[in-house]
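Only a part of the assembly is drawn; its chains keep their places, and the rest are absent.
Residue numbering begins at 1 within each chain, and the chains themselves are lettered A and B in the order written.
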Amino acid sequence: MSELTLAQSLNGALATALESDERVVLLGEDIGRTGGVFRITDGLRDKYGEDRVFDTPVAESGIVGAAFGMAIAGMHPVAELQFLGFSYPAYDQIINHVARIRNRSNHRFTAPLVIRVPFGGGIGAAEHHSESTEAIYAHIPGLKVVVPSTPSDARGLLLAAIEDPDPVLFLEPIRLYRAVKEEVPDSYYTTEIGPLRVEREGEDITVVSWGAMMKEARAAAARLEESGVSVEVLDLRTLSPIDADGIVRSATKTGRVVVVHEAPRTAGMGAEVAAIVQERALYSLTAPVRRVTGWDTVFPLKRSEGHYLPTVDRIVQVAQETLEA
Amino acid sequence: MLTLISPDGTVGDRLPITLEEMRRLYSDMVEARTYDHKCMAMQRQGRLATYAPFEGQEAAQIGAAATLRPDDWVAATYRDAALMWRAGYPWSLLVAGRTGDERGGQAPDGVNVLPPSITVGGHMIHAVGLAWAEALRGSDRVALTSFGDGATSEGDFHEAMNFAAVFNTPTVFLCQNNGFAISYPRAEQTRSESIAMKAEGYGMPGVLVDGNDVAAVFEVVREAVTRARRGGGPTLIEAVTYRLGPHTTADDPNRYRDEDDAVEWREKDPLERVRLLLERAGGWTPEWQTDLETRAADVIEEAVAMAEALPQPTAEEMLLRMYEQPTSSIESQLREIGS
C-alpha cells in the first residue's frame, strides 16, 4: 500500500502493466522524454526502454491508427492523446476502425488497446484543453469508456482496461490528478469495467456523476447532509457500458435523482442517465431527474470558467428543488 | 516508370521470374478476372450489394500479392479482391462480404489479411502498426497496404507515410493509380507529377511502375518487401493502371470520362500482354486457356455457392459480434430482441 495521487497511481499502474505483460507498449506525444504533459508516464521510458515507450510525431489519427494495427498484431498498446480536445482528429480511426474490427471480421481480429486521455476543465487552461465530450465516445458501439475518479479505482480500472480484449477509452480527470491522495495497493488488481461505485449511501436523493465532478458531487452531498438530507452518491466510473441496473436500483430507492457533468447539457450523458431512470423507475420517481451540467457553449477560457462549471451551490440548489418537488 | 513486358508481349533483356512462375501469375489473373466478371453479373441479378470491379488492375494486385509470404499482413480496399485472394483470402468469403454478410470479413486462421477497408485512406496506418509490432517482437513479417490514387489526398495517408518512415516500419505502400477517384481524375487529385515522388517528402524510397505489367510489379514489390524484411524500412510504390469498368456498379463512367480512354487502356491489358509473351515462349496454348477458364469458372462457382449457402445471420449474432463478452447493454438488448 502506498499513499498516492491519482496521477501517481496511473503511473504505477502503467509501470505494473509494462512489467507484467510484454505485449504492453506506450505511445503518444511527449510521453517518453518528458513523461507527458501531466507526467503520467514519468520515468517509464528510462525504466522500460525506448522499445516500450514511444514519443511520436504530432498526429493523433496516426497514433491511434498505429496503435490499432499493433493491437491487431497481438500487442496491448496504450496510446496517450494529450487532451480530449485533441482527440477529434482520431475520431474517425476510433469509430470507423478501432471500435469495429471485431464486428467487421466476425471476431477474427480484435483491438485490445487503451486510449488514455486527460479531460475536463477547472485549471484555467487554454482553449480545447478543458473538453469533456465523453458522450460522443459513449455513443460508439464497440468501444468502452472508463472514467476513474479515485486513485485506487484508477489503478484497478487501468489494469482492467489494458487486460480487456476490446478497446477502451480511458478518460482521466485532469483536475483530480493531484487533488486527492489515497492508499492504493501495490499489487496487481483489476476493477471491473461496468459496475458503478456507490460512493456514499443515502435514502432521500441520488446524485450521479463521474470524473472530476465527483468532487463537487461529494461536497454537495456533505452540505446537504448537514441540513439533514440523506444523499446517495454514485460514481459511474464506466460510461459505456453504463451501469443501468445500478442507477435504477438507487433511483428506485430514493425516488429523486440529480445528474452532474461538465459537458454541455444537450445530448450529454446526463440525458442517458435521465432516460434510463424514467424508463425503468418512472413510478418510483417523486420528481424529475434534473441535470446540473455545463451550458450549451464552448468551454470558456480562464476568466469565465466559473460561469461554466457546475458548482457545489448549483448542485445543492437543484437537489433542494428536487427534494421539494 | 519500370516496364518489363510491353503491351505487345515483348520483353527487354530480363524477366525477374521463370516461365513457370509467369504461367502461374497468368493463371491467377485469369481466375481473378473470372471472379470480377462473375460479381458484376451477380450484382446485376441482385445477388450482391454494390460491387467495385477491378478489371484492368489484375497485374498490380496479383503481382504484388505474389511477393508475400503467407504470414505477412495485408490491409487493402474494397477494390482489392484479387490481391487479398492471392494473399490467402478465400473467394467464398470475398463473395460473402459482397452479399452483405459480416462473416465475409473473417479471414481464416493464419491468413493475416484484414477485411477490406471501405473508408478511403484510413487503413494505411494500420499496416504501419502491424509492421511496427512485428518489428518490435523481432519477427521478419512485413505489412503491405494497397490503396488508390484518391486515397493519397486523405490526411491519414500522410500520417501513415510519416509514421512508417519515422519508426522505420517494414511496410510496403502500394498505390494503384487507376486514373480516377470515382469521377475525379488523377491530374486534379494532386499537382505533383507522380504519386511515387511523394515518398521523398517522407525520406522514403518511391518507385513508379507500370501497373499493367505483372512482372514489373512483381519485381518492384519484391524489392520493397525484401528491404522491409531486412529492416530497411518502408517503400511507396505507384503502380500506374486503369480501371476499365465503372467505379462501382452504382457508377456511370460516361458522366466523367471519354470511353476512348478505356479503349486505349484495353490495348494495354495486363492479361493479354502476358498471354502474348507466354505464347511466344511456348507457354500458352488455346487448350490451356480453355482449361484455365473452365477451372476458374468452377472455382468461382463453388465459392459463390459456399457464400450463398451461409445461413441467414441472426440478430443475436449481430449483437454478440460487438465485444468478446457481451456488455450489460448488449445483454439487455438481447433480452429485448428475444421478447
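Of note:
Going forward, contacts are C-beta pairs under 8 Å (C-beta built on N, C-alpha and C of every residue); 3 or more make two chains touch, one makes a residue touch a chain.
Not measured: the values here are computed from a predicted model.
Stoichiometry of the complete assembly recorded in this file, written with the chain labels shown: A x2, B x2.
Keep in mind that, in the parts below, only the chains that are shown with their structure count from here on.
Interface of subunit B with subunit A (complex): residues 73, 75, 102-103, 105-107, 109, 114-115, 119, 122-123, 125-134, 136-137, 143, 155-156, 159-160, 162-163, 166-167, 321-325, 327-330, 332. The touching residues of subunit A, counted against subunit B in their complex, run 25, 51, 54, 56-57, 59, 61-62, 65-75, 77, 89, 92-93, 96-97, 101-110, 141-142, 144, 165-166, 194, 240-245.
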